[in-house]
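One chain of protein is taken out of this complex; the other chains stay put.
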Amino acid sequence: MTELTLLNALFSWAALAFRLPLFPEQASANAPRVDALYFFMLAVCGGVSIAIVLLIFYFAVKYRRRAPDQLAEEAHVPIALEWAWIIIPSLFFLSFFAWGALVYFEDAKAPKDALEIACTGRQWMWKFQHPDGQREINTLHIPIGKPIKLVMVSEDVIHSMFVPAFRIHMDVIPKRYTEVWFEATKPGTYHMFCSQYCGTEHANMIGSVVALEPHEYQAWLNGAATGSLALRGEGLFNKLACNGCHTGDAEARGPYLPGLYGRNVQLTTGEVIVADENYIRESIIKPGAKIAAGYDNIMPGYDGQLTEEQIIELVAYIKHLGKKYDQFEPVAPPTAPAPRPAGQNPDQTLPTGNVKPSATPPATPSEATSPRPAPEGARPKAN
Amino acid sequence: MIEENVSLPRIHYLNSHYGWKSWLFTTDHKRIGLLYMISITLMFFLGGFFALLIRLELLTPQADMFNADTYNKFFTLHGVILVFFFLVPSIPATLGNFLIPLMIGAKDVAFPKLNLLSWYIYAIGSLFTLWVVAVGGVDTGWTFYTPYSTTFANTHVIAATLGVFFTGFSSILTGLNFIVTIHKMRAPGLTWFRLPLFIWSLYATSIIQVLATPVLGITMVLIAVERFARVGIFDPALGGDPVLFQHMFWFYSHPAVYIMILPSLGVVSELISAFTWKRVFGYKFVAVSSLMIAIFSFIVWGHHMYVSSMSIYAGMLFSILSYLVAVPSAVKVFNWTATLYKGSVSYDTPMLYALGFIGLFTIGGLTGLFLASMGLDRHLHDTYFVIAHFHLIMVGGAVMGYFGGLHYWWPKMFGRMYPEWWGRLSALIVFVGFNLSFFPQFIIGYLGMPRRYHVYAPEFQVLNVMSTAGSSILGVGYLLPLVYFIWSLRYGKVASNPWMAKGLEWEAASPPLPENFLEQPVVTEEAYNYPIRPAQPTRHTGRLTSGLAQPADTTGKGREAEVV
Amino acid sequence: MAHETTPHNEHLANGQGHAHHSISPATCLLVFAALVIGTVATVWTASMDLGVLNTPVALSIAVAKATLIILYFMHVLYSKWLTRMVVIGSFFFLIVLFGLTFADYLTREKTPEIPSLYSSDPILKQQ
Partner (left out) sequence: MSNAHSPIAHHFYTVEQQKEAATIGMWLFLATEILLFGALFTAYAVYRQKFPDAFMVASSRMDWKMGGLNTLFLIISSVTMVFAVSAAEKGRRGGLLGFLAATGFFGTLFLVVKYFEYKHHYHDQDVPGLNFHWAGAPEFANGAQMFFFLYFFMTGLHALHMVVGLGLLIWIFITAYQGKYSPEYYNPVEMFGLYWHFVDLVWIFLFPLLYLLGAHLPPGGGGHH
């Protein structure tokens, strides 16, 4: 997309020359696609507006009333014009629609191997939890060159996750997970805004996304490690005596949970649904809503007894149970700068029997092949 | 503008009865139109005042004028007041009320008492809102999104929703009245395709008012009930679904944006015709496009919800339907432009507004297309790009149309002219101020500044300063007409039909008689039947004086009114 | 006045005039019987478990009853096109409200997985 780069350069130049920002940073894989559509529409619509305005000017001057009693002149305008200006714009409109839908569809679903980060929004802060349990507030560290999926839920009202440099946007809703994904392409620090009005400090529900080179991210992770999500989920699972029913043996009163995530579940109603985060979540807080075929509705509901974070942990644990080892994509490079504290690796603390731990995780491909410069060159944005 | 030598009719609707009772208990559509005009003018300046406060705060990135809560109340009240209490009733309830019976040759609207009732209901709604303003405001945004509005806000949400509920009711009654009036009260000979385009657009508007507003009404009541009784109709904590609220809200509020713009589109059609002395090109297409806009307006609401977690298939559907509604809008723009071709274009104040309207509406509408595209809206949603989009349409479009119409029909309403020079000057100021206010916001929006922020990142400041500067110029542009309109009521030059415009309304006296026409008019010709000179090889030979001496007198009826 | 005689004024000209607006007592009682039978049928079918058909059956009966009331008791069968248009129009927009809202609810959670159009994109390819 050379023409885009050119335009981008033009805008940056304008920004420098006049200290007038005109165009947001393009820092995600998604951003150039959105911008391409933007420039296409800008060209078409700008062209049409200019044409209309010029035409009006021209007519208005040419046919101005020169004498107070000058009448309009008989004009022969073919009525076929009407159809022309119904059909031709419609075709353009269709192209806008199709392109826009494609851009959206393309990014609707995160790639399977996306790194999942849990995000909780609440009045008025953003909380994040990395897969290994590192938490942060209002700042999100991510590796570049890797799809990141934010699984988000709100603790109170509707918020909206907006990172202009990534051109992403998604509402964060209470009691339901929404997700958004992106892949940062440029190291740097970017704005993160809440864009859905959520009360007094809405304008201060802001933060920054710190995009790092993968190895730096890893270093950061190690520095900030506070225990694995799934790990704490496991603790809860035992503490709440979930394991009393979901024992995994033949006489168990509850279904066998490993492998549940992403699998089809047959319900008593005959319906078959995919066990995604929302299903698992619902199964915990309102088990009676959808009952797995072959089981009685005996599981107690935990609605109101668990905080959102605890539910996230439980869900993470159950998802974790489900994953086969080769589905994991640990972010740890083979030569991690600092060794993990013992017991911090989720893969080594899973309940035995269901998932076999593996000693050496494969290398991160992005790390191996990343041609990008070190982040020193990246210019941090004001915040 | 043509210099006329006329005098006011001896008895007209303004002086036929005296005293406050003759106003507050009137059933005369013209007087009710004026009651509305006074009320919405108050609301306009109140809402505009909040706009100035908003812009003042946004002059700097920090919160140095107002704190967060105050600012949040400002934009909420600004939106609520200007949308529900100014723009929705604006053209229909003032110009529409005044002109529909005149334009279709009727003595009054079909249900005069209902008409008065609707003003009272509007007044009750306004009182609720003014009460909210007085006791401390409301901070939910004009969209009242749940669960914030129902469970978390601690401002006067119930009173505000009830205010909206009442004004909605009033809007329903107005629309109902207009539909029946247009169907049943037309003068003999006035067939559908002889109606002025303004009537067509108000007819289309009324359909939306009648069919969409009840949904808003009940939604507002549900919010009030949920807040009051703490039941969980939209509260996810109790099993409710906040996205359902959005569906119900936008089912009204998207069509509502066409309640706001359609009447203006109608006014502009009238203006373009009157100031080119020409029939609007493609009359039937323009007429039917109003109906099409009204019908399509009901099926696009989801474009406000692309990132609300709505299903993406529904998003697709809404996206393509949104483009559908742009087609009839485009038809109008192109036809107006074509009307100018070989017209006799004069630049009186109303025409300046009309020309400004076309440009700004087009750009506003086209940026709506950016938002309607799912891929782009994911970046643009709830940024200043949206703010700029709808201000271009609502202020640069709808409000300009209203002002244009006001200037155009002012001599009809009061029998006197406003000062033309001042009129043109204020039109110019409005145009300049407007563009300075809102064009920078497109850029701020694409850069990513979210709306409803009273503090913002410093790099957005330059553009925000421009916007604030523009809004103060705009304020001057709006204050001028307020002054010279009032001035003209007393000192303006007496006028009857200074534009030499056609249409039944111009055949009544200016100001019209209490009963509008002495005798029921009979219509025998198309709308906008201006005399036309034959196509000429050279431009300057085609000047005809005949037909202009009595340009309006083509039906031969109703003219007596003027010489009473 | 010139009203009824003007050919252009379509509604006034080809109206039914002031003829029979109300239906005959016999029709009325027939409709009444049908409504009562409908009510009994609703209750009766509801007492059985028809599975997924529970609601469709109940709603079909309700729609049938409503249609009878609209057509006979409210004279729409004998009204002008305009009245009919109002009735049809209001139900049409009600269906729009219903239909498009459910276009969302019924297709939720079924986010598609379409093959990437940008799969040639070097950035994505790395994964």
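Should a chain be cited, it is by its letter among A, B and C, assigned in written order, with residues numbered from 1 in that chain.
Following the convention adopted for this analysis, a residue touches a chain if its C-beta (ideal position, glycine included) is under 8 Å from a C-beta of that chain, and two chains touch if they have at least 3 such contacts.
Since this is a predicted model, take the numbers as computed values, not measurements.
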{"item": "Chains in view touching the one left out", "value": "A, B, C"}
{"item": "Touch residues of chain A, complete complex, unshown partner", "value": "286-289, 296-297, 300-301, 303"}
{"item": "Chain not shown, touching residues in chain C", "value": "1, 3-4, 11-12, 15, 17-18, 21-23, 25, 28-29, 31-32, 35-36, 39, 42-43, 46-49, 54-55, 58-59, 61-62, 65-66, 69-70, 73-74, 79-80, 82-83, 86-87, 89-91, 93-94, 97-98, 101-102, 105"}
{"item": "On chain B, residues whose C-beta touches the chain left out of the figure", "value": "106-114, 172, 176-177, 179-180, 183-185, 210-215, 217-219, 222, 225, 228-233, 238-241, 244, 247-248, 251, 520"}
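By definition in this document, only the chains that are shown with their structure count from here on.
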{"item": "Length of the line joining the C-alpha centres of chain B and chain C, rounded to whole Å", "value": "32"}
{"item": "Inter-chain centre distance, chain A versus chain B - centres from mean C-alpha coordinates, in Å", "value": "39"}
{"item": "Residues of chain A whose C-beta touches two or more other chains", "value": "33, 102, 105, 108"}
{"item": "Residues of chain C engaged with two or more neighbouring chains", "value": "109, 111-112"}
{"item": "Residues of chain A that touch chain B when the two form their complex", "value": "19-24, 33-34, 37-38, 41, 45, 48-49, 52-53, 55-56, 59-60, 63-77, 79, 81-82, 85-86, 89-90, 93-94, 96-97, 99-105, 107-108, 123, 156-158, 160, 162, 164-165, 167-171, 173-176, 178, 191, 193-204, 382-383"}
{"item": "Of chain B, residues touching chain A in the complex", "value": "2, 68-69, 72, 139-141, 143, 145, 147-148, 151-153, 236-237, 242-243, 276-278, 281-282, 285, 306-309, 312, 315-316, 319-320, 323-324, 326-327, 330-331, 333-335, 337-338, 340-347, 355, 358-359, 362-363, 366-367, 369-370, 372-379, 381-383, 443, 446-448, 450-460, 462-463, 530-536, 539-540, 542-545, 547-548"}
{"item": "Residue ranges of chain B in contact with chain C within the complex", "value": "183-184, 186, 188-191, 207, 211-212, 215, 243-244, 247, 251, 298-299, 301-302, 305, 310-314, 317-318, 520, 522"}
